[in-house]
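Omission of a single protein chain aside, the complex is shown with its protein chains in their original locations.
Note that the chains are named A and B in the order they appear, and that numbering of residues resets to 1 at the start of each chain.
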Amino acid sequence: MKHLLSAADLDAATATLVLDTAAEMASLAGREVKKLPTLRGRTVVNLFYEDSTRTRISFEAAAKRLSADVINFSAKGSSVSKGESLKDTALTLQAMGADAVVIRHPASGAPHRLATWVEGSVLNAGDGTHEHPTQALLDAYTMRSRLGRLAGLKVAVVGDVLHSRVARSNVALLATLGAKVTLVGPPTLIPVDLRTEVCYDLDSVLSDTDVVMMLRVQRERMNDSYFPSEREYARRYGLDGPRMRKLPEHAIVMHPGPMNRGMEIAPEVADSARSTIVEQVANGVSVRMAVLYLLLGGKS
Amino acid sequence: MALPEAAQSQPKTILTSTDLQRVVDRIAHQILEKTQGAADTALMGIPTRGGPLARRLADRIRTFEGVDVPVGVLDITLYRDDLRRQATRAIGPTEVPPGGVDGRRVILVDDVLFSGRTVRAALDALSDIGRPRSVQLAVLVDRGHRELPIRADYVGKNIPTALAESVRVALVETDGVDEVKLFGGTQ
């Protein structure tokens, strides 16, 4: 593996290797000593064109636990905000000897472009409405550790799939790993050509699902006529207590965060025992350690 | 492990299956002797073949003295200093021996002692798990060519080798057969 640009690029063997490696990383993270010498002398650059403190911190923690040198290069207060092109930034990072660049960017495909300009590895930490592969990996990891398997799992992805990079990565990865995904939401927010099951009625899928993944819904979508009002959205597609109780006993509720409590998810659900939201954050570090190790832990 | 073609031409058997069992028995006896009956001792095998070797040693010790020595596995991949020289290696599991390592005598077990770098990495990995009272090293084969000030406490067989040669240990558990072979690179 040279880059991680898209979850759709991962075959089942590679994806499973990442999850297995993450499991080992997680067992190491449980110990008193949390730093491993593995990537000593390697430089990881966090290149963030969007504010995402949680994702940046997760990557930073992962890199530091593997003893990599971390450089944070955020769009604010750098030459990036002065209009330097991505290509020029890439050449700068190249000159700095970056072994890996973790990029978060509002434009879909920016990591693909970056990968053509730098020699090091490129890790997509979320690009536009395209993909967020490490989120999908950590979600798969969370499902596997909670439910013991991925093959055959029924996963409902609920909400604004159209604009969600998390959904795209999850749909691709879960299909590769043998789970069965159903997209749920208003027709305006569900692309019909993702080659997966679609359902417009949340209530009808709940009783027969192992995982409900709630996506963040941005309130601005309302102004673009994707749905009439917050109230109507929450009523039709929000996961509240009564809906949660329709789920099978073992089913879990996931959310990539940050949540709109009261919109797509009720506080009662977010804080319930079914919710894996806090676990997802912890698993994020292990999965990102695994990815960094698999990208940088060998001959370049 | 893929070997160069020339090296595969005429392997020389150094230990047969019977030899290998005898050598393991001897190390088990030595451990019992040197550790006064293996009290407060844990064995930790270094993957891949150190794991089954550690388990065999524990078996023999149980047979000889009726003592249960806790066994663990210590994966050292993330501690290696030669990661950049090879394709990325898969990480194996680390199993801390029942009761942990703190305050105990830990005997690291590996198949071949060569440069000493694996053992160096194992010492680092071990120190991240806990603080043993002392650490010893048991190896099936010592082939020389040390690059670090490291020596084994228990050696099954010393085999002087040329640098170009390679020693391959096979175990029933991992390879389906017990034997040690020397592959020559000097033709």
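The criterion applied here is as follows: a contact is a pair of C-beta atoms (placed from the backbone, for glycine too) under 8 Å apart; a residue touches a chain by one contact, two chains touch by 3 or more.
Basically, contacts and distances are computed from a predicted model.
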Protein that the absent chain corresponds to, by UniProt name, given "Peptide ABC transporter ATP-binding protein", "Polysulphide reductase, NrfD", "Spermidine/putrescine transport system permease protein" or "Dihydroorotase": "Dihydroorotase"
Visible chains in contact with the missing one: A
Candidate in contact with the missing chain, chosen from A:His3, A:His130 or A:His255: A:His130
Touch criterion as defined above, residue of A:Lys64, A:His112, A:Lys154 or A:Arg243 at the omitted chain: A:His112
Candidate in contact with the missing chain, chosen from A:Leu4, A:Leu86, A:Val118 or A:Ala156: A:Leu86
Among A:Pro37, A:Pro191 or A:Gly257, residue touching the chain not depicted: A:Pro191
Footprint left on subunit A by the chain that the document does not show: 8, 85-87, 105-110, 112-113, 127-131, 165, 168, 191, 193-195
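Methods note: only the chains that are shown with their structure count from here on.
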Rounded Å distance, subunit A centre to subunit B centre (Cα mean): 40
Footprint of subunit A on subunit B - complex, ascending: 75, 77-79, 83-94, 124, 127-129
Touching residues on subunit A, where the partner in the complex is subunit B: 1, 17, 20-21, 24-25, 27-28, 31, 33, 36-38, 66, 293-295, 297-300
